[in-house]
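One protein chain is absent from this view; the other protein chains keep their places.
Per-chain residue numbering starts at 1, and chain names A and B are given in the order in which the chains are listed.
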Amino acid sequence: MARRRDATRSDGKAWIFLSWTSLFLILAMMGVLGLLICVNSFRALWPNRIEQVTLADGSVFLGFPVNADLSPEGLSRLQYKVANRELNSGADFRWVYARDIVSAARPPGAVLVNRAENGDFLGLPGPGADGSFEKPEQLRARLRSYRERWNAGAEPLRRKLASLGEDWQRVHLSALKAQYAMERAAAAPAKEESAKRLRAERERESAVKAESETLMGEFNRIKNDFSRETAVFATAEGETVVLPLSSIVDASWPNAMTVMERAGAFAVNVWRLLTHYPREANTEGGIYPALFGTVMLVFLMAVSAFPLGVAAGIYLREYAHDGILSRTARVAVNNLAGVPSIVYGIFGLGFFIYGMGGAIDDLIYPERVAAGINTYGGGGIIWSALTLGLLTLPVVIVATEEALATVPSEIRQGSLALGATRFQTLWRVILPMASPGILTGFILAMARAAGEVAPLMLTGAVKSAHNLPLDGNWPFVHLERKFMHLGFHIYDMGFQSPNVEASKPLVYLTALVLLILVFALNFSAITLRKRMRDKYAMKGF
Amino acid sequence: MHITENQARRLKKLADKLAEWVITVAGVTVIAAMFAMLALIVREAAPLFFPATQRMVGAVSLPDGVAARDVAALGVEGDLSEKMRVAGVILRDGRCGFARLDDGEPKGFALERLPEAPASAAILSVEVHDNDKFSVLWDDGTASLYAMEVRFPAGADGKPAAAHSFYPVFHHRPDQAEWTNSPPLSALLRGDAAEHRVVGVFADGSVAERRLAPGAGLLGRSKSVASQRTIRIGRGGAVTAAALSDDGMLYMGTNEGNLLSLDLSGDAEGEAASEVTPVFRDRRAISALVFLNGGYAVAVGDASGAVSVWFPRRENGEFRLRRSVDWPTGGGGVKAMAVSGRDRGLVALDDAGRLRWFYSTTGNELLEIPASRSRPELPALNARADNLATLHADGAIVFSRLDSSYPEAGWAGFFKRLLYEGYETAAYVWQSTGSDASEPKLSLMPLVWGSVKAAVFALLFATPIALAAAMYLSQFAAPAFRARLKPAVEMLAAVPSVVIGFIAALWLAPLMERYLRFFAGASQYDQRNSLVIAIAMGFAVIPTVFSLAEDAISAVPPALSAASLALGASKWQTVIRVVVPTASPGIFTAVMLGFGRAVGETMIVLMAAGNTPIISLSPFNGMRTLSANIAVEMPEAPVGGTLYRTLFLCALILFVLTLAINTAAEVFRHRLRNRYGKV
Partner (left out) sequence: MRNEDHADGPIASAAGLNFFYGEKQALVDINLDIARGLATALIGPSGCGKSTFLRCLNRMNDLVDGSRVEGTLTLDGEDINAPGVDVIDLRRRVGMVFQKPNPFPKSIYENVVYGLRIAGVRGRAELDAACEHSLRRSALWDEVKDRLRESAMGLSGGQHQRLCIARAVAVKPEIILMDEPCSALDPRSTVKIEDLISELKGDYTIVIVTHNMQQAARVSDRTAFFYEGKLMEEGETKKLFTTPVRKETEDYLTGRFG
């Protein structure tokens, strides 16, 4: 009898259930994380319906419902995004108590205008040029024609002005160089030559400036003409608002959209997210530069870490004598894999930026140093890439070593017995066999590094960079430029932004894009490993 | 093109050699780079602990006929160039001159009367403040304020040359009999664009204050009296020394060991708060008094040769003077002191001729400046506290270079509990943004505490969950289930910590605040606190612990479980009593590696921990870790400065900490392997 009781007590069903719960808890937390990000991202991109809310005190406003919770006193309240920043003295969100809401309607004519400045605008259709209410198709047609005319008439000018600006920058730096050389020239003839060059550069500078000033004048005139074209709206409170067409990025009527139309708008929003630049201090617009910067960074990092890491792994495994030096090296590599990323960041700052960068600047651009301009002596994408490369090196080295170890020694011996040199054996037999392991380890390391932000904060990631490190201006690749990065963007928007509430949707979206990127890298690593294993591995043993 | 067999063979050999060379170079470079990383961090951090040094640069003798005792005051010019040193000398007879040391060579020393000096008056006393301002009290009752300054008029060769002078800021002759008949002990003059002020301190403890309106006139130096008052404290003994801060706080030391304080900052006609504080129980006399940089704390030199630092603290609602540091000595009484204009350093000279350099915040004696020749009589420091000039009994002015680049650092600065200016008790404080007003506080203890606390909380959350899940998956789940779920959990490791951090800060923290604020009760509740970190960072660390623990548990030979089951034990009993204990070294390793990962985590703590460097056990408070500190402070730290190097020290501590943890984990892992070898 006693034995029976023991059995039931000690088969631990309850405890087993509890440990199952732990597993479930982990998955649930992951699910919550994923769900939060996906749902919030979706809501940020899917066109939401505009509500017209009437309160008990008679006031009316237009807004998107974004949040609902309990106030500290326990009353139910709702948060609306009311936009119209400049009309609400800077606040584009407001809270209202549920009990104060008399009615909430969805007027089909409510319009959402994305603007180039001041964020979104919510309004109702206003009278058109002929006095009657402007219909959506009319406004859309007008906007379309405006865009076409702008692109034909003003846009080329704007682009020319931008490129003139770049030219001026370049000439200015050349002038600086000539001036510096002249000041330091010891002999008279050298001084004379530098002075001549300086004069030439200064002339070019003024020529460019003059040209750009004339163009600017013309551009401003055209802009003025264009800015006369306006659209009139009314706010829910009854105010009339005139918006110049030049400030309107897009206008939509979400309450009147069908599901198909909304899906279309959703797709357009996704497109804009990935290809447009941010606006309004990173609270509007897209994340294109951050996406570009992240991809380019990962690429540069791969290029710098992969050859070196694999070479070091091969060296340790195949060429180094098994003495105290190689053993210390292996211990060092293993331990360095566990060092916090911020330590790499601070090393990157001290060695790459202030050390190497400073030396490069002193050597190649002394005139800029004298003027207080940092080229390589400050943060830049190359330094960030090298720092992250250093971070991934230990992982790549260990992966290489372990992959090389999986190659059976008979294979190696077989190749050598046929008269192959060590290098031929390595290149033709061993590396192909080890490549799944090496590549997988490498891609996983890259995926991990793609998500690292801490070292980038010190080595060149910035909140806003209009120029990309790769563009159409000579020398096309600008490794010294600062860059934007998805992870850093999240940190900056969520914590350094003056308007965190408005940035939230973009933060979720950026997180989603980053997650997709990281998981794509992981997934490709795993598929690659599988594919290469099938091709090269030993089967049938 | 057909190459011969021999050529092919040679090419083959060449390729082999080249490959070997390239790979070896790459391999060695990479490995060297890893060591270089450690070396650089150590190199940047090490100077923080270097001791202070001093080096004599040269000496200039007083002109013939002038002896050391004729000198009333000494001031030293800041570095104009590496090569030039200049010291200004004011003689008792009213003459002044500049001792110049150019590239080690003493230059001529011309004496002339102080500009605008009252005719045929001699100097009674001079007070030096701000390193280069001199309040001169003449025996005819005039008080003058001079500033030592340098101009660069073009010299004979057209090149600008340095010209030093004592610039008269303003003069005042109080028309009061008591002033002229029995002159004050000392006159303290302060002048800026807004106001000129003259404070005369008398030996009987009375204080005469004159405020002057900056007048009209070409240089605005006329002296019409705007207000005046005389205050008498009348107890505590005879005044022996006095010091006045820029915001009007006057301290006077007496021969009975009392410190009299008088608040002259308020309305010129009103009451001035006064206080008498006995500072020495043995009532030994105070011989020198000077304000430290910042005008808050005051250094007291006494007759026993000891120097102590005092500042007012709030106690029971009132401000009371409390001693923060104490440097006793056995020599004669403190004769004179000079203070740094840039940090809380000071130099004190005693009757025995000992010249010592102190730093107040850390309580360190930085250096005892060795006596080179005859006894030093008077010290002077420049504002940057790297140039010292001393007047010696034999009439020589000796120039020395002082170097203590990082006085706020060092063992005491980083790891000792210090009593900072204005604080109630000694504490560990990190407040790097120091200014003149508030001294920089560089204690690393709050940061180390933060790192450890964050890691401990994270592991408290992660370990039971990860271990239970690992145990379940390894021992109780069907193999197909395990094959699917294990990679799924490990996928969590791929999530960037910045994403976890922002969800924790923007979604989890407000949610937790709503429900948990109640539990905090009266104590302070930070929205971003240790509980948020426990969940967020714990979540990030779970895959590390889970993966390694699962491997360890699965590696236990099934023969052991079989034996246990064959003896009639249930599956649960087998797992708990046999499998897990056998796997325990591996499990322990897993937890340790998780701890190492947590200690180094930066983004999550940066976003979700509140970033306040405090030492607290409460789970409702936030923290700042070493890693977050580096990320936050580095962008603003001037290169090569104390903060910059301190951040490298933080990195070094992190490096060493994670190294120790990982090495210990590796050792355990080896032991685990050996153990299974026997089994």
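Keep in mind that, in the parts below, contacts are C-beta pairs under 8 Å (C-beta built on N, C-alpha and C of every residue); 3 or more make two chains touch, one makes a residue touch a chain.
The shown structure was predicted, so the numbers you read here are calculated from the model rather than taken from an experiment.
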Candidates B:Lys13, B:Arg323 or B:Arg517 - the one touching the absent chain = B:Lys13
Candidates A:Leu36, A:Ile373 or A:Ile411 - the one touching the absent chain = A:Ile411
Quick one: which of A:Gln138, A:Asn374 or A:Gln424 touches the chain that's been left out?
-> A:Gln424
Identify the residues of subunit B touching the omitted chain, counting contacts across the whole complex.
-> 3, 5, 8-9, 11-13
What subunit A residues would touch the chain not displayed?
-> 322, 408, 410-411, 413-421, 424, 428-429, 432-433, 535-540
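Following the convention adopted for this analysis, only the chains that are shown with their structure count from here on.
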What is the distance, in whole Å, between the centres of subunit A and subunit B, each centre taken as the mean of its C-alpha atoms?
-> 37
For subunit B, which residues are in contact with subunit A within the complex?
-> 12-13, 15-16, 19-20, 22-24, 26-31, 33-37, 40-41, 44, 464-469, 471-473, 476, 485, 488-489, 491-492, 494-503, 505-507, 514, 539, 542, 546, 570-573, 576, 593, 596-597, 599-603, 606-607, 627, 630-631, 634-635, 639, 647-648, 651, 654-655, 658-659, 661-663, 666
What residues on subunit A touch subunit B, complex-wise?
-> 7, 10-13, 15-16, 18-23, 25-27, 29-30, 33, 36-37, 69-70, 307-309, 311-312, 314-316, 318-320, 329, 332-336, 338-347, 349-351, 354-355, 390, 393-394, 397, 421-424, 426-427, 447-448, 450-454, 457-458, 487-488, 490-491, 494-495, 500, 504, 507, 511, 514-515, 518-519, 522
